[in-house]
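One protein chain omitted, others in place.
Going by the order they are written in, the chains are A, B and C; count residues from 1 in each one.
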Amino acid sequence: MTTPPATVATGLDKTTVEKPSPLPLLEVINVSKRFPVRLGPLKRGAVSAVDTLSFSVEQGQTMGIVGESGCGKSTAARLVVGLLPIDEGDVIFEGVNVRSPHQPRHTGAREKEIHRNMQMVFQDPHSALNPRASVGEIIAFPMKVHGFSRQDQRERTGWLLEQVGLHGNHASYYPHQLSGGQRQRVNIARALALSPKLVVCDEAVSALDKSVQAQVLNLLKDLQQELGLTYMFISHDLNVVEYMSDTVCVMYLGQAVEICDADRLYANPLHPYTRALLASTPVLDVTGAPRPDVPPLEGELPSPLDPPSGCRFRTRCPSAMAICAEEAPAVTQPEPGHRVACHLYPAGPDAGLSMRRHAVDGRPERNSNA
Amino acid sequence: MALAEPMTAHSAIAAWAAVDAPATPESYLQAARRRFMSSRVGLAALAVLLFLVALSVCAPLLTSYDPAVGQPVDRLKAIGTPGHLLGTDEQGRDMLTRILYGGRMSLIAGLAPVFVATVIGTALGSLSGFIGRWVAAVIMRTMDMFYAFPAVLLAIAISASLGPGLFNQIIALSIIYIAPIARVAEAATRRIVVAEFIEAAKLTGAPTTRIIVTQVLANIFSPIFVYASGLVGLAIVTAASLSFLGLGVRPPTPEWGFMLNSLRGTIYVNPWVAALPGFFIFITSISFNMLADSVRDALDVKE
Amino acid sequence: MVTLILRRIAMAVPTLLGVTVVIWLLLSILPGDPLAFLLPQDASPADRARLATELGLDQPLPIRYVDWLFDMMRGDFGYSPFRRREVADLIAAAWKNTALLAGFSAAFGLTIGISLGTLAGVYRGSAIDRFVTGLAIVGLSVPSFWVAILLLIVFSAQFKVLPAGGMATLDGGLSSFLGHLVMPVISGSMVSIAITARVTRASIVETFKAEFVDTLRAKGLRERQVLLHVAKNAISPVLTTTGLQVGFLLGGSVLIETIFSWPGLGQLVFNAIAARDLRIVQATTVVIAATFVILNLLVDLLQMTFDPRQKRAA
Partner (left out) sequence: MLMTAPRPTVARISPAPCTDDTPLLAVRDLTTQFPTRHGWLTAVNHISYELQAGRVLGVLGESGSGKSAMLRTILGLQPKSTRIAGEVLLDGRDLISMSAAEREDMRGASVSMVFQDPMTALDPVFTVEQQLVETIRRHSTLSRTEAAARALELLQTVQIPSPERRLKAYPFELSGGMRQRVVIAIALVSNPRLLLADEPTTALDVTVQARVLDLFRDLKHRMGMGIIFVTHDLAVAAEIADDIAVMYAGRIVEFGSLDDIVRSPQHPYTRGLLEANIRPGQHERPEAIPGSPPNLAKLPPGCSFAPRCHVAEAACWEAVPAATTVAPGHGVRCLKAAVSVETVVR
């Protein structure tokens, strides 16, 4: 273990990175996913895991997705990369509709090409690496599938190990011989093996010790700068999401409730759920500065089998009104670029907005689920 | 990554760094072999089994008697009779000779079905575990049918309808062991399939069969191997049971189970010779079971 | 709860049907001439064809199966030319005897097995644990028919204290009744003792590792109370094996009953195999398998009462 600490970022300046292209790299449009469940001997139901989710991510940017367990953020990640089939909606990648329930299944070669550009960093450093394969084999597997030559595989594996701050010798070790932080570095190296454009990080630092978490966050930021990566960064930790993201999407019970630039969202949260989340996050603060005066969130998370009518958050919302039970709130834009789905912010002239920035076609923007 | 910056050279640091350097890369199987080699019980059981295999393979070199034909004058000699170390049976055949030759049949009848069932069961189980849905429903519900029988009884029924003979006996035993192995393989596969590294493999765009072969099989190997090695001891006893009932090899070919049955009538005359074949079945079976336990311990790594 | 029970019972029906299909296929499709036993050696092809028509053997397979199944359900198992009796009568008489032997063996095997396994699990790592573990591996490896022969050698041939075989009714006195049972029960339940002890030990050891055991200790419960909690949690896998154990006993009965001349289903099967009377083999196998399926069903229902999840799923 004599590898030098991560040095990949040296000399790279934020300003030298090219400006994001005008068109988004990834657009998620009204995507829904329901999981069938068996409720009883004859009763069947469906958990609405993701409901009409829409957002877009621009090249080189980071889209943060935050929410508590059961909010559908991990399902959303799997829908985007194609690990789960979507029930409704479209996923547009580089202007091409890559996943849609209406489209025929992609052929193997096409699917492979999509996978080449979209990879994922997984959550659990224990389960994310094949315990029977060496680090070298793990990183080389995607390249092997994509027909890289043996020589290329070896060279690129060495380069990737160096990129993630590991030693070339680590290629011959097995996952159980590595620490949690090292495993997560291997996890990242594998995701980068095919030079993807989009990397989906699903709780990529949540399982790590605090002292190691910062190392991996720094590594992800450095790699983004150096390789021009676009991230979808999913976490339950609001502070980490704020630090990592350009734009943040807050999810509750499968729906996006607020999407905004990270700075503005944290400075001026609009949705009552976002406010409650921020107020609940423990803050390392002994200055005695006043904490936002938001009452703690009461009640239990409703069952996703039978979400509340109208606004899904209304059962726990301190400012719930009569209308909240009747109608699902439309997406409004109380201030430029700040989208929120809440009846506190009535629709203005720009009614019929979507959570994403770029309207693509004439499909209904947001279905009422009342 | 441990030593962030080289510090003042110091023997203590050097000594610690040497210890802290990652252990030599050791794969799972290498580690398992190392642990097995330090298990005394496992090595002893292995030695006994190798000895038994050697004896039955080299039977013609070790004895000059004919295993099938005996001298009527030498009938029912007791253990320790000169010239007949382990006595003779009811037809005057040398027991040592028959035990040595009989071992061949018993070992084949125990090992072959487990091997066949493991190959077929693993294929069926891993496929249904990985794909799930209707594939799993069809395969596993069919396997459940076989679970509705007491295994030995099913083996008897199959053997009875196929007729006696070593080959038919192996078929019968293979059939009854496919279902349990498929279940073990399916359960192990289902545990593995939810692991994130399988999702990572799917994200490469690799076809299902390739993922099963490269990512799944190595990970379900150990539970299946442990289960299958535990079955060998059982299979040897079950195979002997079938032979005992006259459903195995045909006389006069010696086989331990059948010998035990034909000597049953002599327990009042020559009791301990009658018990001999059973003793060898027991020794073989317990050696396999002890070996299986050691293998299980060796393969059981906390990762 | 009631719907769940009904559902579980309903699930046993396809299993039972599956059992009949397997047995019927085994004895109808596999090589072997079903007419060979019924006809004299020198029967003419015309005689053959007539008999085949009479028995419905010229019908397509599914129809033959359905006919056979309905016959079975009516209790018509056919006639055994070899025993010159209705197969159903033979089976009915033998079933009771096998149930008696299997019942005693199961009670004996499970009591000893669970006791030994619990001891080993509670005192894991101790000398008792090592002893039980060793005993279990012996019990698992030892052929029951060999144990039977050893017992015969010692108690019948050498010391002449126990009857070598046969069955006695209670009319002949309790000691005679039990005397005939001792050796079949002991030799038959060796494997059950071994497996039950192993499973019980493993389940208890596993449950002791659960985190809630720490909570139980942390709240000050006596070790005895902790053990009660552990036992209730550990019982499920043990119950599952009890069902399988009965299967072992029923399957093993062929060997044990043959050796001890116990007039049960096992002996019936053995004699039928020897006489190549496949009709009896077929019918007996179906009856034993059906018994086994129903027993497993009962075990499952019993298990439900220990699992609050299933209890609540009404």
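Couple of notes before you dig in:
Note that contacts are C-beta pairs under 8 Å (C-beta built on N, C-alpha and C of every residue); 3 or more make two chains touch, one makes a residue touch a chain.
What you see is a predicted model, and the numbers here were worked out from it, not measured in a lab.
Checked against the full complex, the candidates A:97, A:218, A:309 or A:333 give a single residue touching the omitted chain, namely A:218.
Considering the full assembly, A:236 is the residue among A:34, A:126, A:154 or A:236 that touches the omitted chain.
The omitted chain makes contact with chain A at the following residues, 1, 5, 68-69, 179-182, 209-215, 217-218, 221, 236-240, 242-243, 266, 276-277, 279-286, 296-297, 299-301. Remark: the residues of chain C touching the chain excluded from display are 210-212, 214-223, 225, 229, 232-233, 306-309, 312.
The rule we apply is simple: only the chains that are shown with their structure count from here on.
With centres taken as mean CA coordinates, the chain nearest to the overall protein centre is B.
Between chain B and chain C, the centres computed from C-alpha atoms are 24 Å apart.
Distance between chain centres (mean CA atoms), chain A to chain C: 55 Å.
Considering their complex, residues 1-5, 78, 81-83, 108, 111-112, 114-116, 118-120, 122-124, 126-134, 138, 141-142, 145-146, 165-166, 170, 172-178, 181-182, 190-191, 194 of chain A touch chain B. Residues 14-16, 18-19, 21-23, 26-27, 30-32, 137-138, 140-146, 149-150, 152-153, 156-158, 247-252, 254-255, 258-259, 269-270, 273-274, 278, 281-282, 285, 288-289, 292-293, 296 of chain C touch chain B in their complex. Residues of chain B that touch chain C in their complex: 141-142, 144-146, 148-154, 156-158, 160-163, 233-234, 237, 240-241, 244-247, 257, 260-261, 264, 267-268, 271-272, 274-275, 278-279, 281-282, 285-286, 288-290, 293.
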